[in-house]
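Removed: one protein chain of the complex. Kept in place: all other protein chains.
Showing subunit A:
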């Protein structure tokens, strides 16, 4: 579960779904992903119970699954989330650092 939300694009998907259900094509377009790429993220999120899907006419739409989000609330706001966000900053910082080393 906590690994499922460590991935920034999956966090973006969850943030987008906050405003309501969407089909995979729309999510892919918003995030600049291929449709198979977006589908793969959605599958991971669905497996851990963060996202549910249902059929609407010919399409399938995805939405947040509040049941799965309860434990995430306990965890992600805590220790693991602290480190996920620190590692976001570390990632950006070491890339700058590497750039500097190459220029030297």
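The rule we apply is simple: a residue touches a chain if its C-beta (ideal position, glycine included) is under 8 Å from a C-beta of that chain, and two chains touch if they have at least 3 such contacts; residues count from 1.
Operating definition for what follows: contacts and distances are computed from a predicted model.
Choosing from "Endonuclease/exonuclease/phosphatase domain-containing protein", "Stage III sporulation protein AA", "ATPase" or "Mannose-specific PTS system IIC component", the protein name stored in UniProt for the chain missing from the display reads "ATPase".
Only one of A:11, A:46 or A:60 touches the absent chain when the whole complex is considered: A:11.
The chain not displayed touches subunit A at residues 1-8, 10-11, 14-15, 18, 44, 47-48, 64, 66, 69-70, 72-95, 97-98, 101.
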